[in-house]
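Of the protein chains in this complex, all but one are displayed in their positions.
Chain IDs A and B follow the sequence of writing; residue 1 opens each chain.
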Amino acid sequence: MRKILFRVGAVLILLILAGIMMIVGRGHTIYFDNKTLEYNGESYAAIRRINVFVNGEQVAKLSKKERGMATCMGQSFSFDIEVIREKDGEPEPYHFDLSLPYGMDGIIVNLPAIMEGLPQEAWMSEFIPAPPTETEEDELPSDEFEMGGEV
Amino acid sequence: MNKQSSGKKALNFLGANSVPIMFIVIIAVCIPIVGFSPTFLLNEIVTRLSRNAFLILSLLIPIMAGMGLNFGMTLGAMAAEIALIFTSDWQIWGIPGIVLAMIISIPISAVLGLLCGKILNAAKGREMITSYIISFFMNGVYQLVVLYMMGSIIPIIHNNIKLPRGYGVRSSVDLTRIRKSLDNLLAINIGGVRIPMATILIIVAMCLVIIWFRRTKLGQDMRAVGQDMEVARAAGIDVERTRLISIVISTVLAGLGMVIYLQNMGDMATYSSHSQIGMFCIAALLVGGASVDKASIGNVFLGVILFHTMFILAPAAGAKITGNEVIGEYFRVFVSYGVITVALIMYETKKRREKAGIGQQLAAAQREGGVTRA
Partner (left out) sequence: MSEQIRTDDSILVRVHRALKDFGVPRLIIAAFLLLMFIVAPFTGVNFWSQVTNVFNRFSWNAVLVLAMVPMVHSGCGLNFGLPVGIIAGLLGATLSIELGFTGPVSFLMAIVISTPFAILFGAAYGGLLNRIKGGEMMIATYVGFSVISFFCMMWLVLPYKKPDMAWGFEGTGLRTTFPIDKYYGGVLSNFLKIEIGKLVIPTGALLFFALLAFLMWAFLHTKTGTAMTAVGSNATFARAAGINVNRIRMLSVVMSTWLGAVGILVYEQGFGFVQLYNAPFNMTLPAVSAILIGGATANKASITNVIIGTILFQGIVTMTPTVMNGLINLDISEVLRVVVSNGMILYALTRKTEVSR
C-alpha cells in the first residue's frame, strides 16, 4: 500500500513540476513598435524618439516607424520607456507592467497606443513570422554511418 | 595468492590496463605535435567532461547486473530528443525548458527501457548483440514517429521545426533557447578555464546516488545477478525483474544525460545524434579501463578524459603529419572501434580461461583422490 502511494506521489510531483516549468519557462519575444496606430477612428501618432529599457538596460532606440525587440521568460513583463517628442526635448519616462497571453510567441506592443492608456486589444497584436523560404536542401535521414560528427 | 616477482606484477598491471596505457601513449605523442595551448585543451576537456559524464554513468548499472555493455542507451537518447522537440515547440526556454524536457523524457525512456529489457531477457547470453540490434530497430521506429507522425498525427505548432513538406521534423533542430542554460547557471572562471558548476554538481550528485544504490537491497540483488544468475535465482532473487529494472534505470538515466548533452551542444541532429552517442560513450568507458563485466566511477572519468583528449588531438595531428585532417578523423573512429573490439576480446578470452581454470582445478582435485568439501 505504501509503495503505491509513494509511486503515485512521485508521479504527481513530477506532473506538478512539469506544469510549473511550462508556465515559468514560457518564452516570448516582445516587439516594440513606434508606429502610428488607427483605432476606433482615432489616430495615435508615432513619436519622434522612444528609448526602451528592460531591466535597466537599453534595448532599443526607436525613431518613427521603427521596431525593436526583447525576449522574456514567464507570463509578466515590465519595461520602461523614455519619450522624446521634440528635438532636444526632455525625455518623458513611462513604466509598464504587462501580463502576457500564454498562447502568443511574438507579441507586438504599439507604443503610442499603450502610452495613451488604450485597452489591451488596441496596442497588442500577434507577431506572425513569414513562412520560411526553403533555400537549404533539407536532407532526409540516410542510414549512412555518419562518423564525421562531434561528440 | 602466490608470491609474484615484482616484474610479473608489473606485467600483470600492464596487461590489465593495456587500453588506458595505450591511450596515454598516443596522447603523449600527439600533444607536442599538435601544439594546442594548455588552456585550450583544459577548456575542451572540462566542456566534454560535463557534457558526456552523465551519459556514461548510465552505463554502469547494466554492467553491474551482468547485462554487459548497454547499446540500448540509444533508446534513452531518443526519448530525450523527442522530449526536446516538444519543449522547443512549446517555446519553453532556459532552465525550466531543461527540467521540462527531462521530466517528459522519463516516461518515454521507461517504456522503451521496459521493451528493451523484456527482449534482452529473452536473449540471455547474447545481451550485447541483441541490445545492439535493438538500437537499430528502435531507430526505425523513432524515424516512423519523428519523420512521419510528428506534424501530422502528433501536433507540432511551429513551421521552423517541421520539414517543408508539412510533416516530419527537420534534420536539425535549433536549441538556442535552452543552449548552455544549465552550463551557465553557476559557471565560474578559473585562469581562463570556464567550469560549468551546476552541471558538475549534478554529475557529482549522480555519482553519490550510484554509490548509495550499490548498497541498497536492489543494488545488491543486481550484483548477485551479475555474478551468477542461477545462484541468485536459488537465493530467491527475481532475476528477470532485477535485470529489467537495471535496463529501465539505465535508459532513464541515458535520457536525462542526453538532455544535458544537447543543452551543451545547442542544436540537435534529429536523426543521427543518438546513434553516435551510444558508440562513443561505450568506447570512452572502455578506454577508462572498464570491462564488460566490471566498471567503476573512476573508469568513467578517466575514460572521458583520455578518450576525448584523443578525439580532439587526432584530426589536428593528422593534419600536421599528413597534411590531411580527414585522416585524423578516420583515425579516431578506428581507435574507438578498435578499443571496443579489444575490450570484447579480452573479456571473452578471460571468460574462457576462467572456465578452463575451474575445469583444471576440478581435474587436479580429482586426481589427488577425491574432492574435499570446502
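Heads up, the rule we're going with is that contacts are C-beta pairs under 8 Å (C-beta built on N, C-alpha and C of every residue); 3 or more make two chains touch, one makes a residue touch a chain.
What you see is a predicted model; the values in this text were computed from it and never measured.
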Item to check | Touch criterion as defined above, residue of B:Thr130, B:Ser181, B:Ser291 or B:Thr309 at the omitted chain | outcome: B:Thr130
Checklist outcome for this item: Touch with the missing chain holds, among B:Met67, B:Leu112, B:Ala290 or B:Val333, for B:Val333
Checklist entry - Since one chain has been left out of the picture, which residues of subunit B touch it in the full complex? => result 119, 122-123, 126, 128-130, 132-134, 136-137, 139-141, 143-144, 147-148, 322-324, 326-327, 330-331, 333-334, 337-338, 340-341, 344-345, 347-349, 351-352
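We take it that only the chains that are shown with their structure count from here on.
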Checklist entry - Where the centres are mean C-alpha positions, what is the separation of subunit A from subunit B, in Å? => result 39
Next on the checklist: Looking at the complex, which residues from subunit B come into contact with subunit A?
Outcome noted: 48, 52, 90-97, 99-100, 103-104, 106, 143, 147, 158-160, 163-164, 170-171, 177, 265, 269-273, 276-277, 280, 308, 311, 329-330, 333
Checklist outcome for this item: In the complex, the residues of subunit A that touch subunit B are 14, 17-18, 20-22, 24-28, 71, 73, 105, 129, 131-132, 134, 138-141, 146-151
